[in-house]
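These notes concern the structure reproduced below.
With one protein chain withheld, the remaining protein chains of the complex are depicted in position.
Each chain gets a letter, A and B, in the order it is written, and its residues are counted from 1.
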Amino acid sequence: MSKASKSNKTVLSAEEKQRKKRRTAIVIKRQIPFYILMLPGLICLAIFCYMPLPGILVAFKNYNWREGILGSPWVDPIFKNFEFFFESDVAFRTTFNTLFYNIIQMVLGPALAITVAILLNEIRGKVSASVYKGAILLPTFLSWVIVQYIMYALLNPGRGIFSSVFGIDANFYMEPSYWRVIMPLVYLWKGFGYSSVLYVAAISGINTDYYEAADLDGASRWQKIKYITLPMLKPTFMILMLMSLGNIFRGGAGDWQGFVTATNDSGMLYPATDVIDSYVYRALRTLNDYGMSAAASLYQSIIGFVLVLVTDRVIHRIDPDSSML
Amino acid sequence: MGRKHKIGVFDVSVHIVFILLSLACILPLLLVLGISLTAESSLISEGYHLIPREFSTAAYSYVFTSSSTIIRAYGVTVFVTVVGTFLQLLFTAMMAYALTRPEVKGRYFLSLIVYIPCLFNGGMVASYILMSQTLHLRNTIWVLFVGSMISPANVLIMRKFLRSIPESLIESARIDGSGEIRTFFKIVLPLSKPSLASLGLFTAIAFWNDWMTCNLYITDTKLFNLQYLLQSMMKNIQNVLANADRTQGMQNALAHLPTEGVRMATCILAIGPIILLYPMLQKYFNKGLTIGAVKE
Partner (left out) sequence: MKRKVISLLLTGVMTMSLLAGCGGSTETTTSESSAGTEAAESTAAAESTESAETTDSADNGDVVEIDFYMSSTPFNDQERVMEKANAIIEEEIGAHLNIFPLADYTTMQLMIDTGDEWDMCFTSNWLGDYYGNAQKGAFADLTELLPELAPETYNRIPASLWEGMKVDGKIYGMVNYQIFGSSKRLGLRFREDIAEEVGFDWQSVKGMDIFDALNKIETEYLAPAMEAHPDMIGWEAQAGSNLFTQAQAAQFFNSEYVGDSVVGSIGWINYDDPTTVFNQYASEDFMEYCKIMRRWYENGYIPADAATVTDTSPDRQAGRYLFEVALGWPDDIDFPLDKAMSMVTDINAAPAVEVSLTDLVMPAAAGPTAAVAVNSNSANIEKCVELMELLNTNDELYKLICYGEEGVDYSYDEEGNVVYTDGGYFINYNDYQIAQSYDDEGFDRVPMAQNDRGKQSEEMYAVIYEGDQTAEASPLSGFVFDPSNVQTEIANVTAVVNEMLLPITTGSVDPEETIPEFLDRLETAGASKIVEEKQAQLDAWLASK
């Protein structure tokens, strides 16, 4: 049967080919302006992201500066650089902590941010809304070092605000169990302002016609939120979720320095605060071993990548609008 | 219609919630400000307080006298932040828009290309070789922003935002004879101001806080940025403390480490003008930017 259709096609060819050519010509021509728009971005990606990418090979190499990345000899056995993480006695602990904090973050982060964004949207006083937005954005501006100082000023036993003003005498930096709560709070505090503003931007992108129509139908505030705002926020929510999913094996979804600085890098807290990246940092900072750090990072990336690709395709099946790729 | 609502319990409680949230965000920063303005002796004897028990600006004058290039460094940082953010937003929006268009074939493949760098990178050695030896960007102002001219994550987020622009608008522009590129600049970009502003805010903060790039590639005093100067003081403290037993030179340095007040002053100076960014952008965050607003 296929043969028949094939021959049929070849018979038709002359005219068909012509038309097909013209059609592809049109398709290509219509694409050209968009490729022009993409060009600067693609060039930057090619140079700054893809050109150094062969550096990943360092994970499998015994890197030395004379022979460079490509010329250096392969390690033997080939996964030797990966051994140091999996053989360490904290591989389970750090993996657990990493996932523990990331999952909390993935649940509470968007919940808080979306709530705040919607509430901000409900505030009618323009001035007060602006002030609130400005205030909740402040922690976003702070680097981890500043957060460390602030926390130390609060928690320091003796001179800290908690102890000198509120009389709480706990030695926070020595008791890991507190940090199962403190770390998520700090990350939420530092990040919710920014994600709220992202959701505010998404809300402001919603066509006001919807709300006007709903008002005509006499919809209540809650109904408008439930039937218009929330569904319209779904694509933004999904993409942010997928982004964090890709980084789920990275401490603090990639922003791991908080686990080192905010905790004063206190060894006694490690059972609760050590994540994969802080462990790798601590183990390798005096060694200058590029191979082992590249290996650890590659392991984190590959898991994240596979998770994202699979989840994204599943989402695409259910709701094409919400997929990321 | 919305105006008819009376101020009810709901509104009051929303305000209360936000006042508390805002305080939680503002107070810690005021604490840092307070400590930076407290005299050192008072810090040691009386601990940290929001309002200085003994007022002093010594910490700030220390930072300014110990680094004569700090004013210039502010200039470098502002320039890099403005130019870098502008270019990144532009390139990012252009790419994101093209990726939303059904005319473009192979969008899945293209977005995969964009996504891969979010997770995979070549590591320090490879990027250093690229910047320093392949592109020869060491000690140029370029190096401070060219590597961040496109943000893969922002492209993907922006793409979602752009989906909310009604297709009919773009269609009608096309019928009016507008080219695709013109449509992008004249219609799509103005409509995306809120999303550009929010992504731009974060991009700007990232440029503002970046000291690693400067540390790696800049040795020319004229091109030092603010964060590098301030961070280098902090790095120096760590280095001296960790190695003080190695040589007498380190011991001497130890005796002259900046005090806590100076470190807090450094924090305040580091945040500096970037905090004014929000008031500048804030009009874009207000809701109700409608299609009508574009046409006027």
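Structural remarks
One rule holds in what follows: contacts are C-beta pairs under 8 Å (C-beta built on N, C-alpha and C of every residue); 3 or more make two chains touch, one makes a residue touch a chain.
Please read all numbers here as calculations on a predicted model, not as lab measurements.
Although it is left out of the displayed model, the omitted chain contacts the following shown chains in the full complex: A, B. One of A:Phe34, A:Phe60, A:Phe84 or A:Tyr211 touches the chain omitted from the figure, and that residue is A:Phe84. Of the options B:Tyr60, B:Phe79, B:Tyr108 or B:Phe185, the residue whose C-beta touches the omitted chain is B:Phe185.
Residue A:Asn264 is the one among A:Thr95, A:Asn264 or A:Thr311 that touches the chain not shown. Listed for chain B, the residues touching the missing chain in the whole complex are 40, 43-44, 65-69, 87, 90, 124-125, 128-129, 132-137, 142, 146, 181-182, 185-186, 215-216, 219, 221, 224, 228-229, 231-233, 235-237, 239, 241, 243-257, 259-260.
Although one chain is not displayed, its contacts with chain A can still be listed: residues 39-40, 43-44, 47, 63-68, 71, 80, 83-84, 87-90, 156-158, 171, 173-174, 264-270, 274, 279, 282-284, 286-290, 292.
Basically, only the chains that are shown with their structure count from here on.
The centroid of the Cα atoms in chain A and the matching centroid in chain B are 17 Å apart. Chain A makes touch with chain B in their complex at residues 27, 30-31, 33-38, 40-42, 44-45, 47-56, 58, 63, 68-69, 116, 119-124, 126, 128-143, 145-146, 149-150, 153-154, 156, 158-161, 164, 189, 193-194, 197-198, 200-208, 215, 221, 232, 235-236, 239-240, 243, 246-247, 290, 293-294, 297-298, 301, 304-305, 308, 321, 324-325. Every residue of chain B that touches chain A in the complex is listed here, in rising order: 1-3, 5, 10-11, 14-15, 17-18, 21-26, 28-29, 31-32, 35, 47-48, 90-92, 94-95, 97-99, 101, 103-105, 108, 110-127, 129-130, 134-135, 146-147, 149-150, 152-153, 155-157, 160-161, 163-166, 179-181, 184, 192, 194-195, 197-199, 201-202, 205, 209, 231, 234, 263-264, 267, 270-271, 274-275, 278-279, 282, 285-291.
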